[in-house]
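Yeah, one chain of the complex is gone here, protein chain that is, but the others are all in their spots.
Now for subunit A:
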Amino acid sequence: MGLMVAALAFTSCNNSTQTSDKGALGSSAAEKVYVAPGEHDSHYAFMSGGYSGNLTVYGLPSGRMFKEIPVFSQFPTNGYGYSEETKPMLETSYGFVPWDDAHHPDISQTNGELDGRWIFINGNNTPRIARISLKTFETEEIIEVPNSAGNHSSSFITENTEYVVAGTRFSVPVPQRDMSIKDYKGNFKGALTFITVDPEHGHMDIKFQVLMPGFNYDLSHPGRGKSHGWFFFTTYNTEEANSLLEVNASQNDKDFIAAINWKKIEEYVNNGGGTMMPTEYAHNIHSDETHTATSTMKKEVRVVNPADVPGAVYLLPTPKSPHGCDVDPSGEYIVGNGKLSANLTVHSFTKMLDAIENKKFDGDAYGIPVLNFEDVLAGSVEQPGLGPLHTEFDGQGNAYTTFFISSEVVKWKLGTWEVLDRKPTYYSVGHLTIPGGNSRKPFGKYMFAMNKITKDRYLPTGPEMEHSAQLYDISGDKMELLYDFPTHGEPHYAASIPAEIIKDKSEKFFKLTENQHPRKALSDADTKVVRDGKNVHVYMTMIRSHFSPDNIEGVKVGDKVFFHITNLEQDFDVPHGFAMIGANNAELLIMPGQTRTLTWEPKKVGVWPFYCTDFCSALHQEMQGYIRVSPADSNIELSWSLGE
């Protein structure tokens, strides 16, 4: 027995040494991803959470997750979507929608380069666009997109962040009405929405919606450089099928890339073009001064019929059901990743302009001119793999395309269309990201693939596995697989940026002197408990390591207690938590200088404790208090104290 155990121990030792030798010394991959304790990563990566509705923040090359930013989903970890201040962020024309399917993050740009001010992301299910501050890493604004359904070809930024653009995946009746589904063809519309971004505050406002034919608008990207002023959308289901799309939407040999000259439509709209259509959509803004979000219901939106603006919209035939629509750093090449096509199609912007100038049209679709495939084609990458989905660029004249079915990333050369390298992914890759890979200036050192299937890559965790990502070094001629790491939710795309562009601007705390919350308590003198009928407002402060007040009496069963709590700390990384026994919503995590409100409806007579949930100091366990809850008919007066 003893011998066998010893032997086993030996064998396993030998094995592990051998593998680590191969991994570390054979390729030095370990060295390339190793970030020593206390050292910082060189890049941030912001991954969409897919069905988590949120955005996660990672470091590259380590693959360490730093933060989950709640965007479209309630987040009991810090009370987002539960606290009174943040609940308005999740209001929509459908009411309170505390979840979504978050897809495509994109970082704001200036002159076509990442400026690191904000990151935008789309809610796919209940069409919304969110803007997240890259100073506070918190969601500052969410705007709903009316007339849209399946907000998928979103949220991509023009080269000076003039617009964040949102396209509908599903076409629907516009305006919505009671009609037979079978009458889809010719009657449904696809809304492409252009939302302006205020250059100073980032505030979003819908400028116009282009009501396109009833196709599915899958993905999009802005023109840049020479093609700045245009926007490109892939389409599928140009058949306008309304059932069994996997067959019926795969009939046409070619679908389209829709090229939209938004500058032309902007000019048309500025001159009073388009019509105001009654509708409803929510616009929610959170303020760092009041620490409070407000929700406004907007009542109309400007819509534009593309046939009314000649020269603004063209259709570029693209084989078959193109998914990703990617524009190279120069703005000349528009890649249509035809999911069901053997070849990868690349259109030329110059050729497109030439064909338009010479009016070389091949008919029209609902009044929108269709260009000749051969007239706009720059070239195709011949049989590079199976099931192309997305392409990014390294800024060195190379493109990298993911192939879902053959589960690989293929590197190819712009202009010669030759395949240079291919590397497998594990498994079934969806999106890929190169930092700045969809801007004029990519930072082509790393590329990571976000995979749809994980299977055996990690220790099994039951039927549900987090999706895997793989990091590649692309600085050499050949791609080198460096590292595997799990992601959270289902990342559909990520935006990545060199850390030095944003890290020094990151806020450390909110200044108490700038706190404009209407129910703040900035010092002990401001703390109080006020009754307003059944509503009891507690103006409370917190600092290491006590609440003020921490003893409250005079609350009754049937009251609604609002804890308005201000964190008086003015130092980096000293949040405090607040948890009330029996609270039916969440806890709160309150940042230094911030005020947050939790509502609690006491149901039982007794003396009930509350405490700080964030281990804040050596005396964290002492950070607690009591509330006495008396029967509804009691006449005990409100009183409160600290240290008495």
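General remarks:
The working rule: a residue touches a chain if its C-beta (ideal position, glycine included) is under 8 Å from a C-beta of that chain, and two chains touch if they have at least 3 such contacts; residues count from 1.
The definition used in the following text is that contacts and distances are computed from a predicted model.
Comparing "Cytochrome c, mono-and diheme variants", "acetolactate synthase", "ABC transporter ATP-binding protein" or "Multiple sugar transport system permease protein" against the UniProt entry of the hidden chain yields the protein name "Cytochrome c, mono-and diheme variants". Only one of the listed residues, A:Glu31, A:Asp198, A:Asp253 or A:Asp524, touches the absent chain: A:Asp524.
Within the full complex, the residue among A:Lys263, A:Lys360, A:His546 or A:Lys560 touching the omitted chain is A:His546.
On the side of subunit A, the interface with the absent chain consists of residues 1, 509, 512-513, 522-525, 541, 543-546, 548, 568-571, 574, 617-619, 643, using the contact rule stated above.
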